[in-house]
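Structure provided below as structure tokens; questions to follow.
With one protein chain held back, the other chains of the complex are shown just where they sit.
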Amino acid sequence: MMGYEDLVATTFMLPLLGAAIAFCAKLVGKERKIAKVCEYGGACIGLVAPIVVLVQLLPGMLDGQVITGIIGGWSGTVGITFRFDGLAWLIDLLGYTIALAAYIYSLSSGPKGPSFTGIFLIQSAALAATIMTNDLFNLFVCLEVLGITSYVLIPTSGKPGASLAAFSYLMVSATAMVFFLVGTYGLYRITGSLSYAGIAGGLATMDPEAYGVAVMSLSVLVAAVAIRVAVMPLYGWLPDAHALAPHAISAVLSGVLIKTPLFALSRVLVLFPIGGRVGYLMGLAGGITAFLGVVLALSQSDAKRLLAYHSISQIGYVVAAWGMAAHMGIHTPEGAALMVAAYLHALFHALFKGLLFFSIGTTTDVTKVRDVLASRNSIASLRSAGERLPITFVTFLAGALSITAIPPFNGFVSKYLVGSSLKGSLVSFLLIAAGVGTVASFIKLSRIYWPMKHTFPQSVEKITFLPRHLAQLLLASLCIATGIWAPWIIGIVGKLLGGVSRLDGFSPYSPDNLIKTGSTVVGGILLFLLMGRPWVSDILHRIRDRRMDFKGLFVSFSLGTAAMALWLWV
Amino acid sequence: MKARIDFRSILALVAILAVLLPILATDTPWPTEPRDYLAEHAEDETGAKNIVSAIYLGYRVFDTMGETIVLLVAVLGTIGILTKVESLVGDTQQTIGIVSAFSLSAEKRRSNRLRTHLLEVVTGKVGPIVLLFGFYVMLYGHLSPGGGFQGGVIIASGIVFLALGNQRGETSHLSNSEKLVHIETIAFLLLVIVSSSGLITGSPFFGNPLDHTAVPVGYIVVLNAVIGLKVGTSMGFLCIAMMGGTD
Partner (left out) sequence: MVDRLLLLILFLIGFLTIVAKRNMIKKIFGLNIINAAVVILFVLEGSRIGMDAPISNGEPQQFVDPLPQALMLTAIVIGVCITALSLALAVHLYRIGGTFDIDKVKERLHDGL
């Protein structure tokens, strides 16, 4: 009945159908039961059914099957080509898992309503379409859909700063997309095609005089995508946007939306002769991002901002591994190993960052205090708000242990993979330093749970715990499970990404690595104690107060584009 | 507040100039392969005489779906943001109706000086004509310049004219916001269903289900109509909400 091409198209059509059904809930009154049926039915069709489809597609993917074609079956000269391979399967899995967990969480924390459900499902559909597309203009449209759903969902938290964050994000992202169009113009002019394969073919046979145009167009495309990924120096919009959005949306933004454009870009770069050089510069930028992100995170006092800066740091890890993978070539053994490491860190980060956003979100919703320096004794507050077992603290602990790379949690495995694949280069030193900082800042964040000697009554807000606990426990168990069964997962991911079924030298539990982990933790504890000193906290205060203003977003974008262009030109 | 054209702005400008100049200054001849292919095959494969319609409703209909979704989300977001008001200064919640210039409800109408007799006469007479023209542009998109989006925007302006009312103070049912939202929601559902309808006859998603029948162009006409309705009602709803009246 349905060919394989149609089955993969359902990965993005099902959420759209779900969204259309969820919107139908607006046709009837809010109180009527059929409205709820429409809304939740739409959500099931849009979030659960695609996971079923993915399970169906898995056996074929493991065999190395790649499904390509033209959407609609039209001709290749003008039509939209797509490519569904292991990478698309993995990103879809990542996207739908986090989206499902975030939707369950939002059933309690808000925002709620058929419009929210519909827009949330549209965002998931756009994620699936972005990673599947093989057409430059279709990538533009998909990125715009991702963007506009973010601009609309961020202000729904009701915090006044969220609107400003959404405005800044909108302006810089929309401008970047116009630059993307200019890049599309350049590449279309040289090659006469919009599909990746057509462009690659055209570039191979192009007039040597047009090389400058190709380089400039590529650098503009990369910069426009890099803004979505928030590497240095293009990170300025992320802290406000992720910190002030509703908790469920923060999880999806941090977990999925900053990674999918990166992996979609790898489809473009793989076909360009100079794609490898782009990868090298991005890899360096990734290492710097990982380190600077932690430094900025250490200085923050707002809990969600701290998590947002950590997202920047962790995406630095992913970009570093990804960049070096592109540099070495995805089809070489080292390149494939690096790509596996990049994807695994992206997946595990989405799991534990989502978990952290949910746990911190629950805690701050109850205590109404977001300042890490001021909040204490949250376990007791949570208990008095109605949580009988300290589940939120346990899930926070799971997330914190994951991000600080403690065994047997998943962060331990993925950071080991990234570190060992990059061993010896400058980037790996930056990553080690970032690891120390991560430990320190999570000790700082966990302070909100420490019991206090004199407890005075704090006003707590009573909230519904069940959906939140469900989502938190789901992600926490996934964090532990993916950590314990890591070798098996690595095998699957390796097969899907490049036919590598075993990674040589994979030994995260070797004495060498355990000593390294231990010394990172000790270093982190020392750093945390050092942060209490007045002169250190003075420096941290100064760092915190230097925020990037609106103009800075554009200056950094321009300089980043020019730097990439210069790097490729020379 | 004056613009501050300081060092950073000039730096950004120069950087962008350096990157964009090669792209815009290139004299590589514009490629002719897509045009040649379309000149030969577009009418046979899609049935539409208007080649641009054939592209965005046939070959690249997926982009059009994405664009419609952007419109849908933008309208939802704009209405959502405009109707919730907070202020650091401490005001209580205000609804958008108080801060607008044109009020649509008949009771407040006579007192608003910006509504003139000229306006009422013109909108009353022209409204239905503009609506008719919008339907024409929408449905003839496959034969002459036009199509779903163009027609939809004209329909939206027709709805705005109708909403502004006429001399007798009547408002048409079409300017009732709830009805507009209903039509829009159903139109979106129809769009998803119509684009998937290819599955029934064996074409893939977004393929033409009427491909091997006598009128392949019927698919394009239906798509034009659905998109036009969706765009028209959502933009009409947006304009009416911005004007301040949602009776």
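We just call them A and B in the order they show up, numbering each chain from 1.
One rule holds for everything that comes next: contacts are C-beta pairs under 8 Å (C-beta built on N, C-alpha and C of every residue); 3 or more make two chains touch, one makes a residue touch a chain.
Being a predicted model, the structure only gives us computed values, none of them experimental.
The chain not shown here is touched by just one of B:Leu20, B:Val130 or B:Ile240, and that residue is B:Leu20.
The omitted chain makes contact with just one of the residues A:Phe84, A:Tyr103, A:Phe116 or A:Tyr151: A:Tyr151. The chain that is not drawn here is touched, among residues A:Ala230, A:Ile448, A:Val555 or A:Leu568, by A:Val555.
When you scan B:Val75, B:Ile155 or B:Met243 for touch with the missing chain, the hit is B:Val75. Residues 1-6, 8-9, 12-13, 16-17, 20-21, 24-25, 27, 30-32, 34-35, 38-39, 42-43, 49-52, 55-56, 60, 63-64, 66-67, 70-71, 73-75, 77-78, 81-82, 84-89, 143-145, 149, 238 are the ones on chain B that touch the missing chain. Listed here are the chain A residues that touch the chain not shown: 78, 137, 140-141, 144, 148, 151-152, 155, 160-161, 163-164, 166-167, 170-171, 174-175, 178, 181-182, 184-185, 188-189, 194, 549-551, 554-555.
Please note the rule applied: only the chains that are shown with their structure count from here on.
Chain A and chain B have CA centres that are 32 Å apart. Considering their complex, residues 2-3, 5-6, 9-10, 13, 16-17, 20-21, 23-24, 26-27, 69, 71-75, 77-80, 115, 118-119, 122, 126, 129, 137-138, 141-142, 144-145, 148-149, 151-152, 155-156, 158, 160, 163, 182-183, 185-186, 188-193, 207, 209-210, 212-213, 215-217, 219-220, 551-552, 554-555, 557-559, 561-562, 565 of chain A touch chain B. Those residues of chain B that touch chain A in the shared complex are 8-9, 11-13, 15-16, 18-20, 22-24, 26, 28, 30-34, 37-38, 41, 45, 55, 58-63, 65-67, 69-70, 72-74, 76-77, 80-81, 84, 86, 88, 181-182, 185-186, 188-189, 191-192, 196, 198-199, 203-208.
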